[in-house]
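Reviewing the structure listed below.
One chain of protein is taken out of this complex; the other chains stay put.
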């Protein structure tokens, strides 16, 4: 930790600060600068108590405290310089091939799901998405088919060979969801509800961790650390848009997360342009950008009839638009040196 | 719902839109304005499917769709014009008296908790706060004493008569926490993890629902609706700061929530200035503002030795500062016409 | 305008609202819905007074007011369905060719500028950027060479044939800057300082209008309207990142503005990845995404020795990195069907 002292400090105040730093387990190292004296507190920041309370405790003496170490370890490139990959039913996420995960926001009926599953497979998707448990802003909105939805997903997998990704909403459902899912999705609203990623991690299934609506990169990496530190290396980060002041789109898709996650971490990065924009008419363009910037996979909401969807109709693309999207993406996938 | 059509629309496109509106259960009502034609879709928006997908479905014809009804019912002043109050061990929250909830961020030891409990009681607090289960950004930080912490809180209640508020982190702990707590706190990271407020609500205990880091007022009211619609009228809203671009404070405490919640809803509003600022030196001023603006209760982090706190030391006030704060608040409480 | 009334309204209150609507020049049209009565106020919203004060004036009667018309006209695709293009010294922005604007953040010296100009030209840029007047957060930072900088830019143009883009900071400089610049840049801090875009527009020179740090799309379009309504059709929108809660990057580059501006407006869209990220190591990836999503031009900060730059060294790319970037962009430009 670096402790910046106030100017014109009495020797007695300085001594008191030094004493407290030692008491908390650090070895202080003093640097007297031009305008400020700075103390380097040497010690493992992940083991010792934080010094962040010093400015409050010594308001006349301590101006600010800055951590030096990164707070995450296992997700870091420093710990694991090579790219990690996650295998899902023979499909490698994070490898040369860009994987497409597609399907309806919610599983609504057998007919809706099977129609979609066959269509997205035909267009080139390898993984089927579909919500069986839905987190909804209002208690009066459709909350998902639950177990019945999971069974329909399993049936779609048997028929098409597609892998299945579906959201886990509750610790109570973890065994049930793990039984059916090939990838367990932790949604944006739950990405700092750490009990849920921990429970998902312990099933051993791949975990797709969405970025929370107002999650800083560092917090997202630390949430990923909760997965890896529970002995599950199969982590996928998924950017789905953050909350900003803009109201034209539902969220602001932050595509800069692609090079940032690649730089800081070793796990694959997935982009969800459907949630990211909240508008079907922007999905095509965002997919192109994501592919060009190096995304390892895309997660796209597709519905046979978006106008009559039971949830989030505005952001689901039709089967026709999805097929066109897959065709238009091809030159960008090639330009990115991917398959 | 209000559907705004694009200008220069063909009759055929208009007919198609009208047909879809009727199909989804609404009765359309056309208004031809100067620059735009607008359709009022008459029907209960809480029962029928949303029309939000129309701009995507008819991109040439539909410009935008605006909901008319409020999405929340039970939390609304329309449903319940009078103020609601919540009783906790003989103390009324939402009545004439401003209730002070105070105590450490985390329960750390018997000595730490008892010292704090006696001190905050002596200064005028009626409810003791203390975290037994702690949601921490990093897996390497102190996660709380768990059941042992709950038992210490119960002991402090027996010794002092203070009510107890503590956070619920996991559905798996709901029975355990409900056994010990007088108020169950749902933290900011879990306020849209709806399974948790539902589980808390079903215990029948009062539920304090913190505003999420990037939760709009409407979303907060709807999260409250999850509590009330599970047959628990004992809801408390708690503002604890939102996430903005500002970095001087950890969060931006939004005190305008006090008049807004009073206007829109009937449940009491609690202010948490400790989380709100993340800095002990701003707590005093924020408490004064909160009281002046009509807060029903304050939730303040107090620690016998903030520098050595196991979590969030920077924002906890010392016992001395807390006692001074309680004294300085008095004229503002009187000015607000409260006790 | 749409006026949503409160439920259970007295006939007298309704009459008072109707009277006020008429008084302000609108023709009211009543729609009685299931849960709410809604009034459509028919009239030109750009001519009449706004009705936004009604909820304040009739707090018991009016719940909310929603505008129906778009507030912008000239920038809108409705007014001008085809793409607009802007010509700069024989280079068309908004045409098939993606134009690259590159150069140092600040003009620092003849040597620095000429080295950069020749290098960016060799790599394929057609327009040279360089700040002569610099808006700096602190008064103690380098504020630009002023007129001397403009003269150096003119010299670089003579030597290389590159067009010149430079920022206008003050109405006092408008003649001077217009004399030297081929494109006048209005920076993010001044995009709602409307006097400046107006003054720039009146010179007749092309105006590049950066998005403000916290400007909504609608506000940006309206700022563009200030340019077009001052009889200057040569408008360029430039996204350079918005301010969010994220601290890893200096700003959050919002690439969704590319399809949005293309949809709502007819003027070209330029992406500035240097300001957008504030980090040179992210520029390459962002350029690829911008090109894939349909950007018409890129604005890139390039410096012969970023470490010794007089401003914003962290975000300027070296000449070598710029040359590599131009090479790596080629397949993405081809994939986008551009030259």
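We call the chains A, B and C, going by the order they appear; numbering starts again at 1 in every chain.
Everything below uses one rule, namely that a contact is a pair of C-beta atoms (placed from the backbone, for glycine too) under 8 Å apart; a residue touches a chain by one contact, two chains touch by 3 or more.
These figures come from a predicted structure and were not determined experimentally.
**Student:** Mind giving the shown chains that are in contact with the missing chain?
**Tutor:** A, B, C
**Student:** In the full complex, which of C:9, C:176 or C:213 touches the chain missing from this view?
**Tutor:** Touching the chain that is not displayed is residue C:213.
**Student:** Check each of B:110, B:159, B:246 or B:320 against the chain that is not shown and name the one that touches it.
**Tutor:** B:246
**Student:** With the full complex in mind, choose from B:41, B:75 or B:290 the residue touching the hidden chain.
**Tutor:** That would be B:290, which touches the missing chain.
**Student:** Which residue numbers on chain B touch the omitted chain?
**Tutor:** 214, 216-218, 242, 244-249, 252-256, 258-260, 263, 276-277, 281-282, 284-286, 288-294, 331-332, 334-336
**Student:** What residue numbers in chain C mark contact with the hidden partner chain?
**Tutor:** 20, 24, 46, 49-50, 52-57, 59, 71-72, 135-140, 169-172, 189-190, 192-196, 212-214, 219, 222, 225-226, 229, 243, 279-281, 306-310, 313-316
**Student:** What residue numbers in chain A mark contact with the hidden partner chain?
**Tutor:** 2, 4, 6-7, 29, 31-36, 38, 40, 42-45, 66, 68-69, 78, 214, 243-245, 247
In the analysis below, only the chains that are shown with their structure count from here on.
**Student:** Which chain is most remote from chain A in terms of Cα centres?
**Tutor:** Centre of mass proxy via C-alpha means gives C as farthest from chain A.
**Student:** Report the most central chain, judged by the distance from each chain's C-alpha mean to the global C-alpha mean.
**Tutor:** A
**Student:** Please report how many Å separate the Cα centroid of chain A from that of chain B, as a whole number.
**Tutor:** 25
**Student:** Using mean CA coordinates as chain centres, what's the chain B-chain C distance in Å?
**Tutor:** The mean C-alpha positions of chain B and chain C differ by 37 Å.
**Student:** Could you list which residues of chain A touch at least two other chains?
**Tutor:** Touching at least two other chains: 214, 281.
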